[in-house]
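Apart from one protein chain that is not included, each protein chain of the complex appears where it belongs.
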Amino acid sequence: MCRFLAYLGEPILLEDLVCKPRHSLVRQSLRAVEAKTVTNGDGFGVGWYGERPTPGVYHEVMPAWSDENLLSLCAHVRSGLFFAHVRASTGGGIARQNCHPFQYGRYLFIHNGQIGGYGQLRRVLESQLPDSLYEERHGATDSELLFLLVMAQILQGASPLQAVQQVLHTTEAAMQAKGVEAPLRFAAALADGEQLWAFRYASDDAAPTLYLKPQRGGCAVASEPLGDDTEAWSPMGQRQVLHLDRQGRALLAL
Amino acid sequence: MCRFLAYLGEPILLEDLVCKPRHSLVRQSLRAVEAKTVTNGDGFGVGWYGERPTPGVYHEVMPAWSDENLLSLCAHVRSGLFFAHVRASTGGGIARQNCHPFQYGRYLFIHNGQIGGYGQLRRVLESQLPDSLYEERHGATDSELLFLLVMAQILQGASPLQAVQQVLHTTEAAMQAKGVEAPLRFAAALADGEQLWAFRYASDDAAPTLYLKPQRGGCAVASEPLGDDTEAWSPMGQRQVLHLDRQGRALLAL
Amino acid sequence: MCRFLAYLGEPILLEDLVCKPRHSLVRQSLRAVEAKTVTNGDGFGVGWYGERPTPGVYHEVMPAWSDENLLSLCAHVRSGLFFAHVRASTGGGIARQNCHPFQYGRYLFIHNGQIGGYGQLRRVLESQLPDSLYEERHGATDSELLFLLVMAQILQGASPLQAVQQVLHTTEAAMQAKGVEAPLRFAAALADGEQLWAFRYASDDAAPTLYLKPQRGGCAVASEPLGDDTEAWSPMGQRQVLHLDRQGRALLAL
Partner (left out) sequence: MCRFLAYLGEPILLEDLVCKPRHSLVRQSLRAVEAKTVTNGDGFGVGWYGERPTPGVYHEVMPAWSDENLLSLCAHVRSGLFFAHVRASTGGGIARQNCHPFQYGRYLFIHNGQIGGYGQLRRVLESQLPDSLYEERHGATDSELLFLLVMAQILQGASPLQAVQQVLHTTEAAMQAKGVEAPLRFAAALADGEQLWAFRYASDDAAPTLYLKPQRGGCAVASEPLGDDTEAWSPMGQRQVLHLDRQGRALLAL
């Protein structure tokens, strides 16, 4: 289990959410409260949109709490749409290629959760990737695979919401076909540079937590409240999706 | 293109071949002579057999020339069968998972070369992996994939030589089926803890160089001569395989 | 605060103490029990004596729990005298140069604790280093500095016990001269390839814990018991020093 945050709103310094809050993501890398794994020290990453359509990304295998580059980067990069993620590996090895956010073109993706029985399912799910995305498989995690499967749907014309729904559906179908009993857990966020979607889902209705907080003309979403203002953070429900853009936000059923 | 060495003979300190010779593998990481890529600084690895049937392995993404751990390890580990490899990436990213030697059970493998048109072929070649080895795919290189394909043959009962011959054959067939014109290049070594095989092959007869030198009741094989004693190193021919064990050595046709 | 272990006895695989026990040092890197800092993920190191008078050392800035090289090394290196250390930085930055064990010639040193008011004292303590050791200052930690000060005494003819006593004395004197009220805390081990000394000391009698356990003709010393056999581990007292060699062990006053 990992921890992540996503933000869409007025441009702010990344540090305002990633480093400074009393219970910031950097702090959660060392000591998460609501996670099954307290320590999230198996690498981390940030991704942000600036003046280009494609985002900047920074991945590192060290723990977030000890990386001075991260502090400096977050103190100097301002963005109106960014992701950050600290990893607690459930498999896939420690490598930058296994660190979130994953990027393809103008899309960014972060994930907390897992595909039950991934070892048995990896082959059949990878076989569903179109050739153009098969080559984009750089690491070995279930998270990168889910992202590429979502991208496959989007490249075929699906909306991000439809794409995620479709991938969750086919993944669960594959799990059932293999007789996997371990659940699919999926707290995730996806962005295209203009819009942000956050998803909370699990096949067993024990989805990893997600909280949202209105902020500076926008909204932050995080695995756990980031500050002492826990009452300002609303939990997302199971099977909910949050859609954010410059016009506002909406909570939908997933 | 990468540089590597393999040794089977009386137990020696790894440093005797990896670090100390005037043109040692560590030196080649900074300045290779016969390689297409002069600098081999995209990670490295060593693997050695000791008292256990399975080998020890050490992989690092830093250049070999600047890693003090490598110097210390090679000064203190003594082995009668070991591999070392310095990498110049032709794709696959910088990650420990992409560093040689690759290990499976008691087997070690190192490779210098490439599958022509790998991007197009990866999918079809990965689909040939049996389930048990599909899960062992940790990185994204053609070298790891070739190793797992060889292991698939071995697990089905093939000898290491048969296994490599079969994999080279099916890989070339797959390349032809896709209309790939870029060549297959394959200088490699494989060991099982008792025996060592070194292979020199290319579909276009421009196989990466390999040299061998009798040494201390055994033999060293390397991409380039390791010392000033270049006349003591015999070049292996194209389509040759060297077999080494405690009883002696033999050069065979591949 | 860090966690460490030291072993002198019949040669064993490092993994028998470093990786395998239920509460092994690798496990303590993620979840220490008796430490002020639960997570010790700011790098680690091992040092071992083999066939040479000087030890092998391996330092890494990643957390010990995620380093596959460490697992492999410890599964293949056998030694009758070795140290291992996982770091929780109290300053000095994340760098291999700041990872324990520190080595000079045939000596190894590991430390858990700190010099109170180190920022104020570093200058005066470094000025006490003789020229030959001044050049050996590679990092910025108080631990490396204490080690070099101890080595300075040893090079002048002091026994290791005398050297440590002298350095603790001059360090406390320097702290008093600067009016430092924060304590000196010093749990440490020193070895020369034949003998091992473990020290437990603090200026305020709140020295970091050390436990010892007789084992295979020798003894293990550790910051915390390594297994479920906690009753087999005897706590060392404040201001005690344990001396171990091939003939036996003795507990002395420090």
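In order of appearance the chains are A, B and C, and numbering begins at 1 in each one.
Heads up, the rule we're going with is that a contact is a pair of C-beta atoms (placed from the backbone, for glycine too) under 8 Å apart; a residue touches a chain by one contact, two chains touch by 3 or more.
Note that this is a predicted model, so its numbers are computed, not measured.
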Where the missing chain makes contact, among the chains that are shown: A, B, C
Hidden partner chain, touching residue among B:Glu15, B:Asp42, B:Glu126 or B:Asp142: B:Asp42
Candidate in contact with the missing chain, chosen from A:Leu25, A:Val77 or A:Leu242: A:Val77
Residue among A:Phe4, A:Tyr58 or A:Phe147 that touches the chain left out of view: A:Tyr58
Contacts of subunit B with the absent chain, listed as residue ranges: 30-31, 38-39, 41-42, 61-63, 65-68, 89, 93-94
Footprint left on subunit A by the chain that the document does not show: 48, 50-52, 55-60, 68-69, 72-73, 75-78, 96
For subunit C, the residues touching the chain missing from this view: 93-97, 119-120, 122-123, 126-127, 131, 134-135, 137-140
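In this text, only the chains that are shown with their structure count from here on.
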Graph class of chain-chain contacts, one of line, ring, star, complete, other: complete
Centre-of-Cα separation between subunit B and subunit A, whole angstrom: 37
Two or more partner chains touched - positions in subunit C: 68
